[in-house]
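With one protein chain withheld, the remaining protein chains of the complex are depicted in position.
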Amino acid sequence: MIKVGVVGYGVIGQRLADGLALQEDMELVGVSGNANPTLAIRALKEKGMPYKLFMASLDKKEIFDQLNIPISGTLEDLVKESDVILDATSAGGGMKNKELYEKYNKKVIFQGGEKNSVADVFFHGYANYEKGLGQDYLKLTSCNTTGLIRAVDCIDKEVGVERVAITIVRRVADPGDYHRGLTNALKVDAAPSHQAVDLMTIMPHIEATGILVHTPVTHGHIITVLATPKREISKEELLDMFNKHPRIRVVKIADGFQGNASLFRYARDLGNPRGDMYEIAVFDETIVKSGKDIMFAINIPQEAVVIPESIDAIRAATQMQTDKEEALKLTNQYLGMGKWMK
Amino acid sequence: MIKVGVVGYGVIGQRLADGLALQEDMELVGVSGNANPTLAIRALKEKGMPYKLFMASLDKKEIFDQLNIPISGTLEDLVKESDVILDATSAGGGMKNKELYEKYNKKVIFQGGEKNSVADVFFHGYANYEKGLGQDYLKLTSCNTTGLIRAVDCIDKEVGVERVAITIVRRVADPGDYHRGLTNALKVDAAPSHQAVDLMTIMPHIEATGILVHTPVTHGHIITVLATPKREISKEELLDMFNKHPRIRVVKIADGFQGNASLFRYARDLGNPRGDMYEIAVFDETIVKSGKDIMFAINIPQEAVVIPESIDAIRAATQMQTDKEEALKLTNQYLGMGKWMK
Amino acid sequence: MIKVGVVGYGVIGQRLADGLALQEDMELVGVSGNANPTLAIRALKEKGMPYKLFMASLDKKEIFDQLNIPISGTLEDLVKESDVILDATSAGGGMKNKELYEKYNKKVIFQGGEKNSVADVFFHGYANYEKGLGQDYLKLTSCNTTGLIRAVDCIDKEVGVERVAITIVRRVADPGDYHRGLTNALKVDAAPSHQAVDLMTIMPHIEATGILVHTPVTHGHIITVLATPKREISKEELLDMFNKHPRIRVVKIADGFQGNASLFRYARDLGNPRGDMYEIAVFDETIVKSGKDIMFAINIPQEAVVIPESIDAIRAATQMQTDKEEALKLTNQYLGMGKWMK
Partner (left out) sequence: MIKVGVVGYGVIGQRLADGLALQEDMELVGVSGNANPTLAIRALKEKGMPYKLFMASLDKKEIFDQLNIPISGTLEDLVKESDVILDATSAGGGMKNKELYEKYNKKVIFQGGEKNSVADVFFHGYANYEKGLGQDYLKLTSCNTTGLIRAVDCIDKEVGVERVAITIVRRVADPGDYHRGLTNALKVDAAPSHQAVDLMTIMPHIEATGILVHTPVTHGHIITVLATPKREISKEELLDMFNKHPRIRVVKIADGFQGNASLFRYARDLGNPRGDMYEIAVFDETIVKSGKDIMFAINIPQEAVVIPESIDAIRAATQMQTDKEEALKLTNQYLGMGKWMK
């Protein structure tokens, strides 16, 4: 069984660990925090330490001792014991850790916040699984790009996509973030947004551009996508494509899915841990045609959306599955994705 | 085993049902929605119908049939099959349903949104359990008042409290609410706030007043409390009182509990269903003395805070436990409260 | 001199009155409120009644008397004394008042909230001035549409525009609104947005579609526009077009114009009454090309943006100027627009 270590135990790291623990063909060695007993680590303790905790630095070990939080070793120990590392440190942390990963010859999956140069392949489970096969260093796309590519790739596989223009209405912080925020303001970034550029890196046959607007909310990005398919498609055809995809939910405004906060509430009411959702959502009533183009809005649950593709990356890097369809199927099955489709 | 029906399946109703399902000495007959397949009901379906669903009206039954959502009967059926009803309909709904409850001679626990006249007793598990014993109609205090009374009663039981002055910094909507909201504004209500008045109804020996300010956030009310105890107490004594209470958490800003959103995040990271929290929190560093008075800030997780006291109410109304301590202990044990204290 | 009455003294009505008072070739007869002494009317009083106040209903006249607010007559009096009416009542109010306007044979300019059927012409000063000439009932486009058309018409006049796809990132309330709001949520509307449809009504040679997302902010809408010009244009050409337009400001993110709130702050710092801005802004760094298409983001200051086109409408309806360029020039001159261009 492939042994996986999760480095970084913040918003993404916690969810990677939870997702890994569900993979019946993988073993979670443990998670690694930085030096401090963060809220995430305090919660881990209160839950009874379901995962072993390693620490990047033992400088403050006595604080952990006082809190009765057991530490199973150092980051280096975790790396040694693992076959593959999921690096979920904050941006730039992966690059710093890379030397250690190289020392022990471990395969690593980096998150989207790192620079592309940290990895051999810029990876997306659905769009370019094959490129990740057997590679040592893979970098995931960011949350927005991961979700966007799911939708675009879904159309591309069926009819081909020539061009994409996006507007990203970005949530500016996660629930509970106090280190960043925006109050009563929209903030515009210089274009093109990196998500459009990244999409072209992963899917070089598509021409993409886009503008990003930050908004003072926490429960999910909304992206409007204008896509030019190779042949004209109807709204019904598009819905059929999306409805077959286990990582895409089609929802209706009329049913109560009024925006990003409805999806967060629904995920909480589903009983999903942390109220998380792995799937992006497409709002049915936003699908409109304009000549040959088709436009629609999707919801990106930023905290959890990258988990499935991160696990796909382990499968590719380790060649657990050389067949893409088989790999995606297993990831989806263990994460319980697409259950609503039955 | 006492059979309980939950009428209303919104924010509170869902959580009442979940809390009831954990009570090993109670049986949840089912939940009753209004006529529409709300998101909450769709989530119930997607989870596989862990609770039986009854409907206030069968007018739209064909819609439910199309969605393959099984309906186990009418609201009247639910009432007939139950010994006690937890009414969690929106404000005013309880009064409307009361005729039906009376027809079948059922005991009812109403939520804080109803008028006091709907019930025989205005109830709080810790502050006046005895008053609820054997009564037919109990009304819970609202979320803010429930949490506030927990803190004030905790001091009152130890040293007596003469006077309380509060400022309620109120969250204006729940996550996912689209029917109400406030954007970049603080809103001031006429004083005294109903919470201060309600506290005096439950604890008539205390003089209370307060002002309420609405704020555009969703993750918990913050109340500052200035209390005049009968004898002067130190910060340490106050902390000792709170630390012994299984429905109160003492948290530190320095540990990362910076405000209401930190507590929401922590509850999510704990793995609590929906990221809910039953406990109020006291922020350690906000405790200050002023002469004989002592001041502190508490956090009220508005969606779930009333669940424990609602279950206490069932115990009182049905006289399952005539001893208050025994009743509270069972509610707490089944809800897993106070586990962090060990 | 043309005598103008302003009916409705809310967010738009106040600004219409202020804009009219600056037109040296028009006379403001007065403004009409509804029955209550609103904050706007209290402010008018505190300023010393620069405008005469008429009232739709005198039911509460004694309240006005107590407040020493002089009332110059009824709505009917105002209509009688005016040659043209600017109706700025809340949505639907114009239709209700129309009978009165017809009774006295007055020309009327309605605001965008009314149904199109209230008027003979759906009007935009730059895009279809000629259509308004001599007409009795004109309806303005809404704030978003007015600003959007300014930008699209500006390109259309130079090189022709074939197609437009927009994403409207809409502010959900005005500063000081307590009757509506959204808290920590993005809300998606069914597509196509009315702004795209309205643009096609005014500019029928353009194919337009779009999606609207509501955001919890108050200081201006942001619209991303993807335009397909008839011939390919460079960013520099586009900037040249916008830079010549007296109702469009080109601003740079690098200079500190980071979003809608920067523009509001800048307008306040300019000393504009109420911190208002008549101009839309184009964010320079958002301009990107995608094949033949060009994409950019604009800012719509929702409270004041329609004032210039409303005054244009008076000029058209009354035929004060039958020449469009002359009319626009006068409106702009009296409003002080384009002064920054020198």
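The letters A, B and C name the chains in turn, as written, and every chain counts its residues from 1.
Quick note on the criterion: a residue touches a chain if its C-beta (ideal position, glycine included) is under 8 Å from a C-beta of that chain, and two chains touch if they have at least 3 such contacts.
Quick caveat: nothing in here was measured; it's all calculated off a predicted structure.
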Given B:Ala91, B:Leu186 or B:Met341, the correct residue touching the omitted chain is B:Leu186
Checked against the full complex, the residue among C:Gln111, C:Thr167, C:Asn184 or C:Ser310 that touches the missing chain is C:Asn184
Specify the residue from the set C:Gly113, C:Gly259 or C:Pro308 that touches the hidden chain.
C:Gly259
Residue among B:Ala165, B:Ile248, B:Leu270 or B:Leu335 touching the omitted chain
B:Ala165
With the missing chain put back, which residues of chain C would touch it? List them for me.
14, 37-40, 42-44, 46-47, 174-178, 183-184, 219, 255-259, 261-262, 264-266, 268-271, 273-275, 339-340
List every residue of chain A that touches the chain not included in the displayed model.
172-173, 175-178, 180-185, 187, 216-218
Since one chain isn't shown, list which residues of chain B touch it in the complete complex.
163, 165, 167, 169, 171, 184-192, 207-211, 213-220, 222, 224, 226, 253, 258-262, 283, 285-291, 293, 295-297
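The rule is short, and it goes like this: only the chains that are shown with their structure count from here on.
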Just grab the chain with the largest centre-to-centre distance to chain C, centres being mean Cα coordinates.
B
Between chain A and chain B, what is the gap in Å from one C-alpha centre to the other?
35
Measuring centre to centre with CA averages, how many angstrom lie between chain B and chain C?
47
Between chain A and chain C, tell me the centre distance in angstrom, where each centre is the average of that chain's C-alpha atoms.
42
Pull out every residue in chain A that's touching 2 or more other chains.
184, 219, 258-259, 261
